[in-house]
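See below for the structure under consideration.
With one protein chain withheld, the remaining protein chains of the complex are depicted in position.
Right after this comes subunit A.
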Amino acid sequence: MYNLIRKDFIAMRWYLLFVLGYAVFFGTFSGFPVFSPIMIITLPAVMMTLFAANIELRNKTMMFVGTLPVRRKQIVLAKYISIFLYLAVGLILLVIVHLVNEYIIHQSFPITVLSLIVSAGIAMTYSALYFPIQFLLGVKSSNIVSFISIFLMIFLISLIGNVADKATEFNWPILPIMIGLPVAAIILMYLSYRLSLSIFRRKDMEG
């Protein structure tokens, strides 16, 4: 499974530079006040999920993966585990952005635990909703998958971002969100994984 995850990172290596450029530009020099830590972590994770899927669909790579000595279960699981690595990339970017803001351009860029949890929650929820759709619709409906994925991304960032803002504005108790959101996202991901596996086991690999 490690090799499946590694495969996506190698295929995406130039795209990682784009993600880095995005984070540094919008997180520092652009002056966009809306670019919170949530956007710096979440968007790269979501973008990388989409880049990996797009590269796979464009090259019909599933037909290559299907010939490798891996089980279908590993193929599905690798996609879900990748989300945590994409989040780790987002976290590294956040640290870079924070350091640039604090020590080079001397502007405040506060990072809170809540923002980290919300970011992870959005990315995990996104993948939980996206992957079953990708496995269900597959290569032949890749345009529909792309459309749905963009819609999902905007919807989730708005929804969870608003909830987080309101929590801060109205002094909602933070602890239930900090515990509840990751737990709910992990449960959702697990259910999504079972669903994706069930779909993928019944489908032909497409090219």
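By our rule, contacts are C-beta pairs under 8 Å (C-beta built on N, C-alpha and C of every residue); 3 or more make two chains touch, one makes a residue touch a chain; residues count from 1.
As a convention for this text, contacts and distances are computed from a predicted model.
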item	value
Chain excluded from display, named as in UniProt, from "ABC transporter ATP-binding protein", "DNA ligase (ATP)", "Cytochrome bo(3) ubiquinol oxidase subunit 3" or "Tryptophan synthase alpha chain"	"ABC transporter ATP-binding protein"
Residues in subunit A touching the chain absent from view	3, 6-7, 10-11, 14, 55, 58-64, 66-72, 74, 201-205, 207
